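Here the complex is missing one protein chain, while the rest keep their positions.
Up next, chain A:
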Amino acid sequence: MKYTEEHEWLLDEDGIVTVGITAHAAEQLGDIVFVELPEAGTEVSKDDEVVVIESVKAASDILAPLDGEILEVNEAIIKEPSKVNEDPEGDAWFFKIKPSEPEQMDDYMDEKAYKDFIG
């Protein structure tokens, strides 16, 4: 598992990377009431705004952590945004991406570095 400074987690399974937000991020955001995901098949570039989440407090953007193609999105969290608070690092993943530049993964933190990052 890799982590971004934007509090996303990335899980690489055979070249397909699942992306979600960390438990720390979900807690900071508060109760999530709305999630907008990209369409499967979309080509994205690193740092594109691909996801919008709204909590009871405010709206936030989630940036694409990698260049690549969105293969699949998690429709379940659109129907039930509260799942993101309940299981952010499990069932409430956001999307799966097939990276075109897999080495971009190397820029991100491992679990220990992320834990240090959030203090």
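Rule of thumb we're sticking to: a residue touches a chain if its C-beta (ideal position, glycine included) is under 8 Å from a C-beta of that chain, and two chains touch if they have at least 3 such contacts; residues count from 1.
We take it that contacts and distances are computed from a predicted model.
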From "Sugar ABC transporter substrate-binding protein", "Cytochrome aa3 subunit 2", "Carbon-monoxide dehydrogenase (Acceptor)" or "aminomethyltransferase", the hidden chain's UniProt protein name: "aminomethyltransferase"
Full-complex contact with the absent chain, from A:Ile16, A:Val52, A:Leu71 or A:Met105: A:Val52
Interface with the unshown chain - residue positions in chain A: 30-31, 33-34, 36, 52, 54, 56-57, 59, 78, 81-82
